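Everything on this sheet refers to the single structure shown next.
Heads up, one of the protein chains got dropped from this complex, but the rest are sitting where they should.
Moving on to subunit A:
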């Protein structure tokens, strides 16, 4: 019975059907399921299936966006108005840096990481490096992820690790991705990781959180 309901939620999420996902989440709650169970067996299971389908060549952006939106709506049903209560495998900070207005990739990353149980602090687009680092200092994240689509942000990225290390924030990993940064190497950008897709980012974060 629960299994069938859960399967419906998973399907609604994979289909990116926001309204159906919200209905199913309500029904699962009404049936007495704990929200942690709904997250692990419903939301995370849907994300795992999407992950398996998405390679660099076969990345259906709309599909992921719709699924991401459905996931976010389901999360809102589970934790109305209280994002701080999300169970978390760890915190990740995301940003597009100053002068870069591209944020679609970053937003997708946010949805994928959130759906897999990470708490995401989003510094938005056009974010100065210093604000990013101040946020890192406050939030003690596993990693900061920078989405960079224009090459002019590269000098800013090169400062991130050095500046964090100067503040003693040596544990925090720096991840980079997006069209401009994919063209470079991790060493030349002075970051710990460069990923092709949002799921590459997720896999790297999973190695950090040991899940």
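Heads up, the rule we're going with is that contacts are C-beta pairs under 8 Å (C-beta built on N, C-alpha and C of every residue); 3 or more make two chains touch, one makes a residue touch a chain; residues count from 1.
Here, contacts and distances are computed from a predicted model.
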Absent chain [UniProt protein name; select from "Electron transfer flavoprotein subunit alpha", "Molybdopterin synthase sulfur carrier subunit", "Uroporphyrinogen decarboxylase" or "NADH ubiquinone oxidoreductase 20 kDa subunit"]: "Uroporphyrinogen decarboxylase"
Selected residue (touches chain absent from view) among A:37, A:60 or A:138: A:60
Candidates A:89, A:107 or A:156 - the one touching the absent chain: A:107
Hidden partner chain, residues of subunit A it touches: 59-62, 65-66, 69, 99, 101, 103-104, 107, 126, 150-152, 154, 179-180, 183-184, 188
